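Structure incoming, see below.
Excluded from the complex is one protein chain; the other protein chains are retained at their positions.
To keep things simple, chains are lettered A and B as they appear, and every chain counts its residues starting from 1.
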Amino acid sequence: MAHVAVMEPPAAAERGAGVYNEKLGMWIFLGSEVMFFTALIGSYIILRVGAPGPWAPPGVVLNIPVTAFNTFLLICSSVSMVKAFASIVDGDQQKLKFWLLATILCGATFVGIQVYEYAHLIHRGFLPSGIREGSELAELVARGTLPAATAGIYGSTFYTMTGFHGFHVTCGVICMIWVFFKALRGGYSATDYRGVEVIGLYWHFVDLVWIILFTIVYLV
Amino acid sequence: MATTAATFDQVGHASHVDDRSFIRKYIFSTDHKIIGIQFLIMSLLFLALGGALAMMMRWQLGFPGRPLPGGSVLPETMAPGGVLLPEFYNSLVTMHGTFMVFFAIMPLLVGVFGNFLIPLKIGAPDMAFPRLNMASFWVAVSSGIIMLAGFLAEGGHAGAGWTAYAPLSETPEYSGVSLGQQLWCVSLIVLGLSSMLGAVNYIATVINLRAPGMTWFRLPLSIWALFITAILVLLAIPILAGGVIMLLFDQTIGTHFFQPAAGGQVLLWQHLFWFFGHPEVYILILPAMGMVSDIIANGSRKPIFGYHSMVFAIMGIGFLGWIVWGHHMFQSGMNPTLGQTFMISTLLIAVPSAIKTFNWLGTMWRGNLHFHVPMMHSVAFVAMFVIGGLSGVFMATTPVDIYIHDTYFIVAHIHYVLFGGSLFALFGAITYWYPKMFGRMMNPFWGKVHFWLTFVFYNLTFFPMHQLGLHGHMRRLYDPTQYEFLRALQPINRFISISAFLLFASQAIFALNFILSWFRGRKAEANPWRDNTLEWSVPSPPPHGNFAATPTVYRGAYEYSVPGADDDYLPQHRRLPTDPAPAPQPAGH
Partner (left out) sequence: MDLAHRKPHPNYLAIWAYLFVLTIVEVAVAFLSHLPRNLLLLALVFLAVWKAALVALYFMHLRFEGNRLRILAAAPLPLAFILVLAVITEFRW
């Protein structure tokens, strides 16, 4: 088989989706991911609409500046990912490695900041089960700044949604490291950049989910 | 570069010397046919286990309080002195449902036949992602092991029903179970991963790997059904996974998703579960419908009646399946306006279902009927599906549902659809494709004996349940005699139980026929049923890589009894002088 044909839909087949198998498979998988996050985010929306009282106002529990910076990081990692893709499409191996490494660093930093955020929140008394007795946040509840009735589901939904998003980022970083090592060995070229494109699709999807999460969890 | 091109190239090169080791060939195989057979063995074992659990339940219902014959081998925590404990009975109900739905019928339909049939019928050498396919099987096995481990858990296995309604499933105070319920959750999450990997594979394969000439409207109906089913699996399973993860978190890390006291919503679980659960119902019947369509056309020696309407009916069922989930929740306290909407959308499903039923009848009408074993099972499927479908219309109508909700009427309904429907189709399909899987025929005489015994005892078991339900006999009931008004029904219960034992015993014939034919069955030729589709154009069993050269397809799958043809069937790959020449193959093929 000529090398050029690798990036085409499978030869000797009826006309399909018009893209090669791995890319098609990733898009199908992302459809499944959409439904998975629908279950988590949808439950959050439903619980919030049906909540027995007012929800915590934005910025009281969660640290918005830190998360805004994290959002910025993830957007940067998305652009570095797409730059890596553009580089290998043009056959530039050096730039591919550079941009992949940049993406890995941004993604890993994102996860690191999220872990820091979690540790800080737990320290202040924000748990998946609600507000810890005697903590800093418990005082806010006592003063009436933080509604007590919805604190439990606030913690439940916050940690579940952002936790699974963080898990997806972590998986993405691990896969990206694998792609990076393959790129170091010269595993990709202008005629076969399947791995880079496919991991890129996943990465942008995870970024996209974060864009939604940042708005509806932190800002609303 | 060269290495990636080479791995990618395996798809497309069929005939090479097969020098894989035993482990690569049969254990960690990436060959879709072997994976299909692995799924077959796994799910038949779970089918037998699920059946055995049902027998224990039937013993308790028919003869409440009497020691189960052989029950003394069970530990004290399950059945002291052989008498089943109520807690253990709850686990039996739960695990019978769980095993049958998730580990028997679903893998039998999707795992076995999706794997085995899709590449063979569309003319592909293997799945689009063979290694993911292998992973899918082994992930399913580990999920099964986790589920089985629940029986050993302290406090017993999950006991909140296969639907695991919250808050019953949430706290040990309600169900008496903690670790078992958690293992149940973990197992289903792992199984969801397996199903998702499989679904990605099936969809990509059907879209991208069809042989030249295999246009969408030349696909056999079994492939259409499996394709739509794979889409349902892909989009429904993650909803279940999400819900089960929340349930697991509620049990373990103290979240409050389904706990109303802390602001959670009990109905949220039911909505999530049934938003998955209703597409799941169609996951469990659509592939059966597709395979039955293939077998009925073959057994009638006639083209399938209304091929296009069949395809659109499959799509219609596949879509409507998403907007009917609320009909499981009419009695849950759900918004009544929503109930009305769900009633109407549910009744709409009767339309595509009826289209399919009439098309099957139209196919058989004035056909040259050959009642081979698969055909008998398929005809039984149509009849039983009609009964199950009609009782479904009762349940879907809100005023009637108030009366029969959560009674044995629904037990009868689900078994008419799942056993009378899916399982009959599966017995037919296993017999039909057995020669292609193992290269030998199953014994037709014992096949017919098995069919008639199963058909008779099946109806004797499940039909009286309608009656029990209308009398108000609750489902999942441990001891019917504790209620005055149910005592008069005890003879019916006993009758059902004895029929069920005979039904279960009849399955031994199938098991023996299955196992013995593997070694001693008559050697099968390539096309024993004189069928048209591509899998019958290759030897039985097909070699690794399936097709020596990529086949070209010239027509649909159902060209039986074509006027003027030499034979009463016309395979899809046979080129007639009137057919256009195949397109030139790309270089390298």
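Keep this in mind: a contact is a pair of C-beta atoms (placed from the backbone, for glycine too) under 8 Å apart; a residue touches a chain by one contact, two chains touch by 3 or more.
Everything numeric in this text was worked out from a predicted model, so none of it was measured.
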{"item": "Option touching the unshown chain, where A:K97, A:H168 or A:H204 are the choices", "value": "A:H204"}
{"item": "Full-complex contact with the absent chain, from B:F28, B:Y165, B:W322 or B:F358", "value": "B:W322"}
{"item": "Sole residue of A:V66, A:V82, A:A102 or A:A148 that reaches the chain not shown, by the stated touch rule", "value": "A:V82"}
{"item": "Touch list for chain A against the chain that is not drawn", "value": "4, 7-8, 17-19, 24, 27-28, 30-32, 34-35, 38, 42, 45-46, 49-50, 58-59, 64, 68, 71-72, 75-76, 78-79, 81-83, 86, 89, 91, 190-191, 200-201, 204-205, 207-208, 211-212, 214-216, 219-220"}
{"item": "Where the unshown chain meets chain B, residue by residue", "value": "231, 235, 239, 265, 267-268, 271, 275, 322-323, 326, 334-335, 337-338"}
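In this text, only the chains that are shown with their structure count from here on.
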{"item": "Separation of chain A from chain B, taking each centre as the mean of its C-alpha atoms, in whole Å", "value": "34"}
{"item": "Touch list for chain B against partner chain A, complex", "value": "1, 4-5, 8-9, 11-12, 124, 128-129, 132, 196, 199-201, 203-204, 207-215, 234-239, 241-243, 245-246, 249-250, 253-257, 259, 262-265, 268, 271-272, 550, 585-589"}
{"item": "Chain B partner contacts - residues on chain A that touch it in the complex", "value": "1-3, 5-6, 9-14, 16-17, 20-22, 24-25, 28-29, 31-33, 35-40, 43, 46-47, 50-53, 127-130, 149-150, 152-153, 155-157, 159-160, 164, 186-187, 189, 191-192, 194"}
